[in-house]
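Note that one protein chain of the assembly has been removed; the remaining protein chains are unaltered in position.
And now, chain A:
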């Protein structure tokens, strides 16, 4: 190499360990690596912030079409009429203030070979490292009768925003004595306990406001997250307002008819006054375009740094990843973002990628004043995330009422903290 090294050369050199001792901090600062992040949710917005924190000299760009993000956690409270949608919304001004460039456009395509992202405007953005945090998209072809039009009659409300409001409006408009049918898919899907929290809070709304109404959950599974705790709460609080029908009891929905407002299982057809269809899902569309999603529709990753196992230079975090047993949650996405940012910084500084422990806690409200939780702790075992035994666990069964109330307060504190860390 003669003359001054070009940015490309410096970064290419980073890949080879032999070159590392030669790379001093000033050289790195000069190289100004270009980090591009797609998706401004709990994963992407946190990734942008923490990359900028660990690599202040880096050029960090966040691509997100929405000016304000609407958070999914706590949106079940909005559906139950206990919280405003505005309380779920967060902007990017504070990220801009620390030097992150925020582009209000969609990422339409990724060329992993050329290392460029194509925007909706047609502009191309070059990157040295690309972090995709695209969340989920609905698999519109997976449930017979459920297409984008059907979602206006039978909202999924599984991406917070207009769908959340729509389901809330339908519940409000439903006369007392009505039946709500909720359809739940098999795993994997975003927020494993989410359907059951939502059902609890809708049942609470009925119990207090529309006592002759009822919610039926038609489930494609026999087992679900925090099941004993939910079943206990339902028996205690909502015996007349909530019924769960698992797969073995013919609960799996195989088709819907939005015109007739019916949902069909293998053997029965249910008529709904309000239908909440939580459909099968996949990684956000850009993942497939970038070539980081596999045949399952989700993205395999290396758990050390959440780099894609399918494309070099691309990292995937959050709901889009195959990270089981770590669930698809805001908590997981947020921690994965921090880990990914840290490992990228280490790599670019020529430091070793030390393995890291990951964790997740999911709170679910069972009434507006009572919550239950599940916590998991995970390590990387031969390239696979694995639960660390006798770590984490469930809330206790049948506790003093103060325990559930304390967890509801913890949930609130958690939401405040994670949104502050991400967007604040």
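Going forward, a contact is a pair of C-beta atoms (placed from the backbone, for glycine too) under 8 Å apart; a residue touches a chain by one contact, two chains touch by 3 or more; residues count from 1.
We take it that contacts and distances are computed from a predicted model.
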{"item": "Choices \"ABC-2 type transport system permease protein\", \"DMSO reductase\", \"Thiosulfate oxidation carrier complex protein SoxZ\" or \"NADH-quinone oxidoreductase subunit F\" - which one is the UniProt name of the chain not shown", "value": "\"Thiosulfate oxidation carrier complex protein SoxZ\""}
{"item": "Listed residues A:123, A:149, A:240 or A:266, member touching the removed chain", "value": "A:266"}
{"item": "Among A:84, A:248, A:391 or A:417, residue touching the chain not depicted", "value": "A:248"}
{"item": "Where the unshown chain meets chain A, residue by residue", "value": "247-248, 250, 266-267"}
